[in-house]
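Here the complex is missing one protein chain, while the rest keep their positions.
Here is chain A:
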Amino acid sequence: MALRRDWVYENNGGTCVAIAGSDYCVIAADTRLSVGYSIYTREFSKICNLADKCVLATSGFQGDMKALQKNLAARHLIYQHQHNKQMSCPAMAQLLSNTLYYKRFFPYYTFNILGGLDSNGKGCVFTYDAVGSYERVGYSAQGTGAGLIIPVLDNQLKSPSPLLLPAKDAVTPLSEAEAVDLVKDVFASATERDIYTGDKVEIVVINASGIRQELMELRKD
């Protein structure tokens, strides 16, 4: 199967997950960067701290990932100069959507999850497609391992699941520690079956006291 010579994208693999809680948000992504059946590096961060209460996790094509993160970071700086405060998570969510749609006819090959705290201190997660369609949800997964992870989250995080008809932005009643454990389990399982997911998972937790980061080892094969 020959590659098209005008194909300018590349899928670097990887998986991102985020879970929103009543006063926290957990965002996690693995650290493997791959192409085809090879690994570029085992220590690549797919997570970007955009603002005080807002973190972006991106899987897909790493070149576009980097460009998108830089773009948003620069726009955030301008916002801070103009408004004298940090952007809220919902505001950043809209900005990301607009930025993605701006390139509707030459998209950023990125699958994004934005996580953070809204203006009430409640956890929020926004999930996107490559051209900016987005929705606020209680949890999400994107990337090569998403198909393995979402059904498990649907089952475990019962209340925010769209399978039972709740309010759109219901958050999970789990505690922060339980949510982090669930994320670790879910990544460990996805690593078993998805070749592009593994090496390490970077877990970022946002709550009222700030942002903290944790790394967990995963299978290297």
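Operating definition for what follows: a residue touches a chain if its C-beta (ideal position, glycine included) is under 8 Å from a C-beta of that chain, and two chains touch if they have at least 3 such contacts; residues count from 1.
Assume contacts and distances are computed from a predicted model.
Of the names listed as "Proteasome subunit alpha type", "Dynactin subunit 4", "Cell division cycle associated 4" or "creatine kinase", the one that matches the UniProt record for the absent chain is "Proteasome subunit alpha type".
Only one residue from A:V8, A:L77, A:A177 or A:L215 touches the chain missing from this view: A:L77. If you put the missing chain back, the residues of chain A touching it would be 70, 74, 77-78, 81.
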